[in-house]
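One protein chain omitted, others in place.
This part shows chain A:
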Amino acid sequence: MIMRTNKLFYILLCSVLLTITACDFINDDFTKDPNNPTSVTPGALLTSIETSIAYTQGGEVSRYTSIFIQSLKGIGRQHEAYNRYIMPAETFNNIWSNYYSTALEDIQQLKILADGKGYKAYAGIAKALEAYTIGTMTDLWGGLPYSNAFKGTDNLQPTYDSQEEIYAKIQELLTAAKADLSGDLGDITPDADDFIYEGNTDRWLKFVNVLSARYYLHLSKKDASNAQKAIEAIGTAGFETTEDDAKYAFGNSETAANPAYQFLQQRAGDITYADTYLTDKLDAMNDPRLEVYVDMESGDLASFYGSINSPVFFLTYAEQNFILAEAYVIKSDLVKAKQYYDIGVKAAMKQVGVPESAAAAYPFDVTKPLETIMLQKYFALFLQPESFVDWRRTGYPAITPNSGTEIPRRFTYPQSELDYNSANVPKPNTLFDKVWWEQ
């Protein structure tokens, strides 16, 4: 009797011990992430967007397109091979990922936030920057995933839109941006978080117009009527002085520094900006810009583009004028072409702080109008990927390959796309294929 009671007692004791502890141990305290927010202000996103576009464009995009357009030479380590157009698909992984997973995804998040809360200014700027970004990207690669992109796990392998479709999207976005920026701007508007225009929506409206013109001009090779569309896009509502230049201002500390500066500091010996086609031409003309562009002794960038806080230019007054000049050449109106050409050359000088009088060295040559304009545009758009578009569209400047028989005409789709979205990557996919508007 005692034994059985003992047994019972112990079994009871044990079960009590084991179940006493079945309380709720796992709750929100353990599952909710205390380290990162689930929602942020629109300004925080805008700054991230602008920075990623500027850093990517001023960094790798600028370096690779400058190799192609011969305003930069790769001389050390990997860049020596790049100089000879040996560029495996991984080379473009970073650029693609910065644009898609950072810049464009943050733009989608900002659009959702801004549209939801009626922050029209942010919505408009987001759309303008989206157009800018996919514009830059489509000119580099060709077709791009867009209408089926940004859907997360709902579509892990988005199909590619054709370049023609992307171009249509660009103009759509710009129209919508214009509408957003023209009405009631909403409760919260950008200010110091906008590193390009500090929230000045008038300037953003001008930006939208000039950008629209740029993309019409690109299509002029396919259909000359686009030249007129470009002119109309600008109309009387474009940039008015170099003060309106859209540029991202980098900071004064090493961790806020310009990408070209960072590369020259941290990867010294890989590239040089001296002894290139561009510097040779500037040197031959004794152009005062040479001094502020490139330090010919060290091969680094000089004060204007190579300082710690040098800006990265998105869209300039100089470019606007060259767009108009070229459009008028296409329309065979050389008078207007010259008019805008002259303003453009002066603007290019002013942009980098050089006396406008230096523009006198470059009179408009009516016997070869396009060549004249494109050469000046080449000088003015130093380090910008737009020069690579210009060369492909017009054939100027007249450069010859560093190696082999051809100069590349695009970036290849990155290794990450070949790895994770291979079924959809368009073919052919080499450095030397022409994009749609060039065919």
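Definition applied: a contact is a pair of C-beta atoms (placed from the backbone, for glycine too) under 8 Å apart; a residue touches a chain by one contact, two chains touch by 3 or more; residues count from 1.
The rule we apply is simple: contacts and distances are computed from a predicted model.
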Original post:
Which of the following names does UniProt give to the chain that is not shown: "SusC/RagA family TonB-linked outer membrane protein", "Dolichyl-phosphate-mannose-protein mannosyltransferase", "Spermidine/putrescine transport system permease protein" or "NADH-quinone oxidoreductase subunit D"?
Top reply: "SusC/RagA family TonB-linked outer membrane protein"
Original post:
Where the complex has a chain not shown, which of A:S182, A:S225, A:Q266 or A:S303 is the residue touching it?
Top reply: A:Q266
Subject >> Sites on chain A contacted by the missing partner chain, in the whole complex >> reply: 2, 5-7, 9-10, 12, 14, 17-18, 21, 25-40, 43-45, 47-48, 51-52, 55-56, 59-60, 76-78, 80-81, 84, 86, 88-91, 93-102, 104-106, 108-109, 144-145, 149-153, 155-158, 192-193, 195, 250-251, 253-257, 259, 262-263, 265-269, 403-405, 415-421, 423
